[in-house]
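The structure that follows is given in the form of structure tokens.
Partial view: only certain chains, each at its native spot in the assembly.
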Amino acid sequence: MTTLGEIAVVSGARLRGGDTATVITGVASLDSAEAGQLSFLIHSRYRHYLPATRAAAVIVSPRDAAACPAPALIADNPHIAYARAAALFELVAEPQTGIHPTAWVDPGARIAENVWIGPHCVVEAGATIETGVNVGPHCVIGEQTLIGAASRLMARVTVCHRVRLGRRVLVHPGAVIGSDGFGLALEQDGRWLRVPQLGSVRIGDDVEIGANTTIDRGALEDTVIEDGVKLDNQIQVAHNVHIGAHSALAGCVGIAGSARIGRHCMLGGGVGVAGHLTIADRVQVTGMSLVAQSITQSGVYSSGLAVEPNRLWNRISARLRRLDELFRRLTALEKTIKRQDGSV
Amino acid sequence: MTTLGEIAVVSGARLRGGDTATVITGVASLDSAEAGQLSFLIHSRYRHYLPATRAAAVIVSPRDAAACPAPALIADNPHIAYARAAALFELVAEPQTGIHPTAWVDPGARIAENVWIGPHCVVEAGATIETGVNVGPHCVIGEQTLIGAASRLMARVTVCHRVRLGRRVLVHPGAVIGSDGFGLALEQDGRWLRVPQLGSVRIGDDVEIGANTTIDRGALEDTVIEDGVKLDNQIQVAHNVHIGAHSALAGCVGIAGSARIGRHCMLGGGVGVAGHLTIADRVQVTGMSLVAQSITQSGVYSSGLAVEPNRLWNRISARLRRLDELFRRLTALEKTIKRQDGSV
């Protein structure tokens, strides 16, 4: 529970109408908000709900303010204002400090003040946990690893040895950071020999890493995730990948070894990126596409195919296999016509 | 070990021939079954093994009963009868109750009778564990979360705060339920601001959730998995997704935010579903297809392409890039012919 005044301050929005002392009990969408709740208009497709909303106040852009029947919190970027305001309503466990009695912390680890190490955590020798870090239950922090100030590992996060996490990094359950890269050398007789992975992982500030996402350590130099990168769930980042600042990758993306992704890129769900290539800054790739070669220009790229009824799709894919033949038949026909035209 | 009579009762099949007291020691396929073992005929491709089987008894459909050389357990749905019978042979750990001494249970959690909390589990404040629940080793159950009666978390399952699981829910190792959705707002300068995820996850009765599958909590309202839904391993369910009752999703499926999947749907392995769309009831999507728009009719849909020899595929995909040109050339040719036809 908070007040309209506090929301205005926190969100950075300008309050038009309404009383700063009004109590706000929660957040809801325009059509479901009830008395006492805050709402918001971010996407134009919900604009038609605005006139009839029962919300106690609505976060809106300047052009929607006039149509708002309730006190308006006016912001140039209503999505940002909403994100800030919503943080007031998030159920966050009381900040704790200390080390839970079931955690096992090596005497050679350096734990700063104002740190919480949760139940059943393991912190190995030489690890450094900076101030304000919150380590949820069942996390493992390897030897000589650094967890930067104010970072939060939600639960059951594994950070292997010698990894460096920046400040305010947020890691969701099941993520693995610093596992061995998939480095193999082929013996004469067809057996594989493991190549030791001597590098590590460096994660910048303000990075978010999703549930069950995996980030491998480098073969020789480090795998690098720059500041502000956001990784969704179940992403695989192979060894020596470099992801530029403020790029956002949706769920189930896979990045092969030594790929270099630019800054401010956006990869849709399930996208695959081949190894040893470079993607420029501000590139967007739509879902389930395959980046097989370097992309040198910013822009939107795709190769995903959307479903058709199965019977139709079977015909299409059978035809696709004969596409080369089709081109050749067409070319032959063109020649025939040209000859006829000449003869006519 | 059990008897033919008990198998008949449990499976609901009608015993024809044989002695209810016959001891059955195990289950095996028609061609590998030995004396004392139960077998079954479910798929017609195995029918040719029936006449020579050495099994002590065979679960068959009525039309296969005549050809069965052994005592027959006749069932209209032999697959269902087999599933029930096989449960008699499953190695299930002795039901235990109590809290393992290495588990950490907050004093503010409510644990019913007949519950087992395994080694190194963490149960946080305000959590409710109903009767008959079995929590395997290394599970984390968050604040105010409800685990419905007779549910089973196999091992190392993370259920975040305020999630609600129904009754008889089965969750496999490594699954994460209730992690933050991937909600981001874009700042003017290209940085991402995390949008608090205020919703939660509601899971119905009789749901199964596979190993390392992730289900994100809703941004504002809840992510919902209805009764009887079966999720295989490594599935990603984003925030505010709604999956209708009795749908089954195979491994590695990814569902983007706010997608709404109908009842009795079946999604093949690796299928991707884009966000903010609706899939009707009884829709099937074959493996590695992309659902990019709503599907309003039940039926089977596809967009996966099967492999060809690499050299052929390279020619096909090079041609594919020129498909627009091909259509234009064909259209031009048609016009020329038409003109010629007119002139002839």
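Just so it is clear, A and B label the chains in written order, and each chain counts residues from 1 on its own.
In this text, a residue touches a chain if its C-beta (ideal position, glycine included) is under 8 Å from a C-beta of that chain, and two chains touch if they have at least 3 such contacts.
The structure presented is a predicted model; accordingly, all values stated were derived computationally and were not measured.
Whole-complex copy count, one sequence throughout, 2 copies displayed: 3.
Note that in this section only the chains that are shown with their structure count from here on.
Averaged C-alpha coordinates put the centre of chain A at 25 Å from the centre of chain B.
Within the complex, the chain B residues that touch chain A are 102, 104, 120, 122, 138, 140, 142-143, 156, 158, 160-162, 174, 176, 179-180, 182-188, 190-198, 212, 214, 216, 220-221, 234, 236, 238, 252, 254, 256, 272, 274, 285-286, 289-293, 295, 299-303, 305-306, 308, 312, 315-316, 319-320, 322-323, 326, 329-330, 333, 336-337, 340, 343. Those residues of chain A that touch chain B in the shared complex are 27-29, 32, 77, 79-80, 82-84, 86-87, 89-91, 93, 100, 102, 118-120, 136-138, 154-156, 170, 172-174, 206, 208, 210-212, 228, 230, 232-234, 246, 248, 250-252, 264, 269-270, 287-288, 304-311, 313-314, 317, 320-321, 323-324, 326-327, 330, 333-334, 337, 340-341, 344.
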